[in-house]
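The complex appears here minus one protein chain, its other protein chains still in place.
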Amino acid sequence: MAAREDIAEVAAPRVGGLTFPAWQRLLTVGVLIVGLAIPLFVRNFTVFQLTLVMIYAIAILGLNLLTGINGQFSLGHSAFYAIGAYTTAILMDRFGVPYALTLPVAGVICLIAGFLFGLPALRLEGLYLALATFALAVATPQLLKLSLFERWTGGVQGIVIVKPDPPFGLPLSQDQWLYYFTLAVLVVMFAAAARLISSRTGRALKAIRDNPLAAKAMGIDTALYKSLAFGVSALYTGVAGALGAIVIQFVAPDSFTFFLAVSFLVGMVVGGVGSIPGALIGGAFIMFVPNLAEQVSKGLAWAVYGVILILVIYVMPTGAAGFVRLVAGRVARVVSSNR
Amino acid sequence: MELFLHQLLAGIATGGIYACMALAVVMIYQSIDHFNFAQGEMAMFSTYIAWQLLAWGWPYWGAFAATVALSFIGGVVIERTLFKPIRNAPVLSHIVVFIAMFSILNSVAGFTWEYTIKSFPSPFPSEPLFGNRLISAHDLGMIGITVVLLVLLYVLFRHTRLGLAMRAAAANPESARLVGIRVGWMVALGWGLAAAIGAIAGMMIAPIVFLEPNMMLGILLYGLAGAVVGGLTSPVGAVIGGFAVGIVENLAGTFIPVIGKELKLTIALVLIVAVLMIKPSGLFGRTAVSRV
Partner (left out) sequence: MSAHLAVRGLRAYYGQTRALHGLDLDLAEGGITALLGANGAGKTTVLRAICGMIRSEGEILLDGKAIGGIAVEDVVRLGVAHVPEGRGTFVRLTVEENLGLGAMIRRDRAEVARDIERVYAHFPLLKERRRQQAGTLSGGEQQMLAVGRALMLRPRVMLLDEPSFGLAPRMVAEVFEILKAVNRSDRVSVLLVEQNATLALAFADRAYLIETGRIVMSGSTAEIGADENVRRAYLGY
């Protein structure tokens, strides 16, 4: 886990006259332009799917802030996703709050929920933490079904919400509008995550990940930071859940099972633990690969999915981000040694 | 009082299932140092193999022995083919491969044997033992088998060179290599043993919960709860933990009105978390330095 330094930070080899960070920026702008253009050229259903990819990416990024940056595991992020989704659904359905305003509320509620869950979780490490969060994931759908809360949650039936129309009479379909709306949220949240990681707080979080004892000795309040990491992580995933509710127009307990938490974990590992852009790749993976597997074989879809997953891990044991870094490092070395 | 006693015994009976599974969980934990999510599915798959053998007309104990042997080999093969190549990959990547195994086994079982519920025979007599109606002969037999397994494992780990080598390989692979232990094979052996124990657990559990591809999901969870409550480093603790979870689950489900059936699972989980809060290494588990 030690060799996670960005190659770009260690040395700045130039490839094609540009440094690694410059390439990254160029690539970011390129991806953004493509992202802006895509919905104008593809079917509404594809737009809808791509919106979901972005939503998953935000959720995975949330998990990544916890695991990749702070070194804590969670198999329970489906719970925060659910809390975000239900917050939005209840606010829209029962209280008539406009959808955009529900996002910050969902975020704050999840921040608090995550922070509170993070406090007791402080005592747990590694596998034990994974188990405690696993418990959270399994308990969530059951709690949502509880008749006690049925007045708000709609019990097993869940809540159906109305799909928002584009504002200001924009000439867009509902799906296209939600795509752009999600894209905007994603850009803000990804940028914020990048800022967070390179800030003082981010360094403290990484120090805790790499050596908790030393971090403590350096005067970092590990308890506070670890709970905070849980809170922020939950905030991201909660906002993703809120967006998910709006886009899918429906929430129900069984959409937020342990399976969802596992998907986030898979997405994170496939994209690359600790990588921000990797979250997008992870989001795309958990969105499209199950469908792909189903096309290969209907009856054995999940077996095919498992095989694909194993192959991906074999080819890229440290995820897509690690793979890209490895290849980029090789290229840089070859280029610089040819000079 | 009658009701209490009845629920207590019922708890012990289901606790036996969890204890069996908890034992398998602890086994694999001891030999690979993390938790195998696909453990339940491996047990389920083994049980289907037994079912298939029985369907082909094998006698019960023949099918039982063959299944245990096949599962052992299967466990070893899985480790050698799937996990050996990614030995140096990060732990999270291993967990993803567990997840992949989970979906492969579940899907293949469903595809081969269909998702309909099948009944699975018990090797024990069906009439109640000694005329008591509180606990069935199968429950007693299952508990007996769990205890026998536990004793065998205890002897293996505490009193044989192989067991010592396996513990050393799991605890400190690098040092283990330096004394000449073939760590890779020890890990594979751990997988084999865990698969074999899982197979036995599956065949003991299936007569009670019936055989279907998803039969193990909840049970693995309870078994895990038991293992964690007891302490992941202690096979005895795991078995006691398994029984404890079974008893608490039944009593709480009966006597605390708001809980009822739906929330039984949540209760088990709250229990895990509560125990972890108070004793982060479980009731019988030991932290790195404390003499047992």
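A and B label the chains in the order they appear, each numbered from 1.
Assume contacts are C-beta pairs under 8 Å (C-beta built on N, C-alpha and C of every residue); 3 or more make two chains touch, one makes a residue touch a chain.
Treat the numbers as computed from the prediction; the structure is a model and nothing was measured.
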Practice task
Tell me the shown chains the invisible chain touches, ordered by label.
Solution key: B
Fill in the blank from the handout: Contact with the hidden chain, among B:Ala50, B:Ile95 or B:Ala165, goes to B:Ala165
Practice task
Just the residue numbers, please: which parts of chain B touch the chain that's not shown?
Solution key: 161, 164-165, 167-168, 171-172, 174-183, 233, 286, 288-292
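Everything below uses one rule, namely that only the chains that are shown with their structure count from here on.
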Practice task
Give, as an integer number of Å, the spacing between the C-alpha centres of chain B and chain A.
Solution key: 33
Handout entry: Interfacial residue positions of chain B with respect to chain A in the complex
Key = 29, 34-35, 82, 85-86, 88-90, 92-93, 95-97, 99-104, 106-108, 110-111, 221, 224, 228, 232, 258, 262-263, 265-266, 269-270, 272-273, 276-277, 280-281
Exercise for the section: Can you check the complex and tell me which residues of chain A touch chain B? Expected result: 1, 67, 73, 120, 123-125, 127-128, 130-132, 135-136, 138-139, 142-143, 145-146, 148, 262, 265-266, 268-270, 273, 299-303, 305-307, 309-310, 313-314, 317-319
